[in-house]
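Would you mind keeping the following structure in view while I ask a few things?
The other protein chains are all here in position, but one chain of the complex has been omitted.
So that you can tell them apart, the chains are marked A and B in the order they are listed, and the count of residues begins at 1 in each.
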Amino acid sequence: MKKSLVALAVLAASGAAFAQSNVTVYGIADVWFGSVKGEISGADAEALEIAGSARQTVLESGGVNSSRWGLMGSEDLGGGLKANFNLEQGFSVDTGAAADTSKAFSKQAWVGVSGGFGEAKLGLTGTAYDDIRGLNNNTFDSALAAVPWVDYIGTGSNQIYYALPDMGGFAGALSYALGEGKDVNVSAGSVLSLNVQYAQGPFMVGFAHQKEKTDTKLGLGALDGINDLLIEIGADTVAEDIRVATAGSTAKYNLLTGSYDLGVAKLLASYNTVKITVPDITDSLKAKEFQVGADIPLSSAMTLAVGYGQSKWEEEINIAKRTAFSAAVNYSMSKRTSVYAGFNNTKLDADADVADIEVKTTIFAVGLNHKF
Amino acid sequence: MKKSLVALAVLAASGAAFAQSNVTVYGIADVWFGSVKGEISGADAEALEIAGSARQTVLESGGVNSSRWGLMGSEDLGGGLKANFNLEQGFSVDTGAAADTSKAFSKQAWVGVSGGFGEAKLGLTGTAYDDIRGLNNNTFDSALAAVPWVDYIGTGSNQIYYALPDMGGFAGALSYALGEGKDVNVSAGSVLSLNVQYAQGPFMVGFAHQKEKTDTKLGLGALDGINDLLIEIGADTVAEDIRVATAGSTAKYNLLTGSYDLGVAKLLASYNTVKITVPDITDSLKAKEFQVGADIPLSSAMTLAVGYGQSKWEEEINIAKRTAFSAAVNYSMSKRTSVYAGFNNTKLDADADVADIEVKTTIFAVGLNHKF
Partner (left out) sequence: MKKSLVALAVLAASGAAFAQSNVTVYGIADVWFGSVKGEISGADAEALEIAGSARQTVLESGGVNSSRWGLMGSEDLGGGLKANFNLEQGFSVDTGAAADTSKAFSKQAWVGVSGGFGEAKLGLTGTAYDDIRGLNNNTFDSALAAVPWVDYIGTGSNQIYYALPDMGGFAGALSYALGEGKDVNVSAGSVLSLNVQYAQGPFMVGFAHQKEKTDTKLGLGALDGINDLLIEIGADTVAEDIRVATAGSTAKYNLLTGSYDLGVAKLLASYNTVKITVPDITDSLKAKEFQVGADIPLSSAMTLAVGYGQSKWEEEINIAKRTAFSAAVNYSMSKRTSVYAGFNNTKLDADADVADIEVKTTIFAVGLNHKF
């Protein structure tokens, strides 16, 4: 299979300057120390024996950016054409744990070409919807952000991604992920996604749509990465009461997002809808979500960010409402290193017609973010 | 255990120029888009309820080369002696999945020395037989190649590998992999392997032998990497009818391979025999295999490759025959990047005395291969 021969040939062909010019090794190590408190209350929580409160002091990975390392590179093919690749692995800097143990590269694994026509990527990468989902999120789009939204499939395996070139402020992208889970009885799933954006001076607006078939999951976004078993058990129980994701289901996301930089503050807002349809069930699960925020420069190196977000789920009846508010300060010690402090308060309240359960999470964090 | 101290000492001892000169980060990202069709037919397939046909559109990794990343380096020890190492991980660029999740480096993990005496490697690496098994394979020795042969153990853990220096066109290698699976009742397995080669001008010929003890497996080579459950189920069923690999079995491979470059085309041919002996069973399973091909340069950057291969298995009676034909075009956009298109048609036909089952796979692919 010429494995080592290929590698040696690659090395020989490129000489000593090879590693320096072809591959960039990069990454982010982001760690925070803090306190996570979870509280589950309500009569039904007590009946389910999940009511209670717990506070834990933690060291966690990924306060502002999820920790990662990767390889990337670009080769000039002439005529404005480039070959590009990116391989990126997520991990937890607090434990060294791989984000997904089945994957050598869990966040990016693609090769593609770019040029005057735009950029094409083939492999594992974020969807077009994912491109702008976090673009205007409050509180630095961090793990502390008040964006208590319904989860979605952020990266797509087996994906064909195409981004338009920037055309006078207009941009856009389209992606399609092949499910490949074809079976005698089940047609393969897929994730179709697109975005359009327009930016001019201090102003930016974008729209994105994503349609996920089959492997749809209903997650509970904001809890990701919070290492508190008690809360997660509580939240899962609530989710089960609401809707268990089913094979063959379809989820549609529509996102409108914008920002305006006033100078004294950059204002951020997004509105997102989710509709999940399950075969043989007439009613769809619908969510309406919004979040607003402001990034306020306190000095050239320091920024204060505040945010509020809300997500409401309904089927025939109202189901649940999740609200969150957050604030954080980021101080840049250099271009690559910053320290931050912040808090997040998220409340999940099941509607009275569903269950008397309320889940509250409070996080206080101070952290260090280093890019390399 | 002085873990970080060692690392820091290494860094301190070598200074800033260290990473640049000691380690080469390299890899290949190869992705293809295409269509895979599988058909299983025959009366026995119908009785087993595995008959049917399915076509799936896929994005897959490794059309021409399997995707990988690695670290390699070489240190001059003086007197013509060098210390060398290579660590290489296989992965799927379409999903980011690791080739073997139990391994940090699944393809190469060795350290050794080289000099006037040749080269010695200690660790995980290809066997001596593996060195030339793919050397003259048709259709770029790619995943599309028409080499429908019985699988073998291509890389050996715990391996001691020695290659002769090149001596006026003569070369050779010997490898021995320690099974280490010693038990009170079972002696450890092993993989013993050797090759000899001679090259002169446009002509090359090679012979290789491999003897695998104990962990022998009878695989179905050409299906590797084809993500079509239906076909694999069908093929496994056929394989089970033929012979289940057994602990204590011995597999012997003998390969004769050669090529001749006429200028207008490079001709490729290989002949391989396999003999699998299982304790307490008198008859051996034997396979006779051959493949031929031609690489035809269409321009300085473009090559057309065609190939045909056949594998026949017999025990007391004829068992099965697998045939394949393939063609592909490769166009080099640069030294490191190429695009390719090709197809493969493989047919596995059980002999009438065994079962009335036929498995057919057809692949159409277009792909992008980028070396970094």
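By our rule, a residue touches a chain if its C-beta (ideal position, glycine included) is under 8 Å from a C-beta of that chain, and two chains touch if they have at least 3 such contacts.
Keep in mind it's a predicted model, so treat the numbers as computed, not measured.
Summary of contacts with the chain left out: across A:45, A:135, A:276 or A:365, the touching residue is A:135. For the chain missing from the display, the contacting residue among A:213, A:266, A:322 or A:370 is A:370, taking the whole complex into account. Residues 1-7, 10-11, 13-14, 16, 18-20, 22-23, 25, 71, 73, 75, 77-78, 81, 83, 85, 87, 89, 100-113, 122-124, 157-160, 178, 180, 182-184, 188 of chain B touch the missing chain (whole complex, contact as defined above). Along chain A, the points of touch with the absent chain fall at residues 20-21, 23-31, 33, 52, 54, 56-61, 65-66, 68-70, 72, 86, 88-99, 101, 107-108, 125-126, 130-131, 133-135, 141, 154-155, 227-230, 333-337, 368, 370-372.
Going forward, only the chains that are shown with their structure count from here on.
Once the centre of each chain is set as its mean CA position, chain A and chain B turn out to be 38 Å apart.
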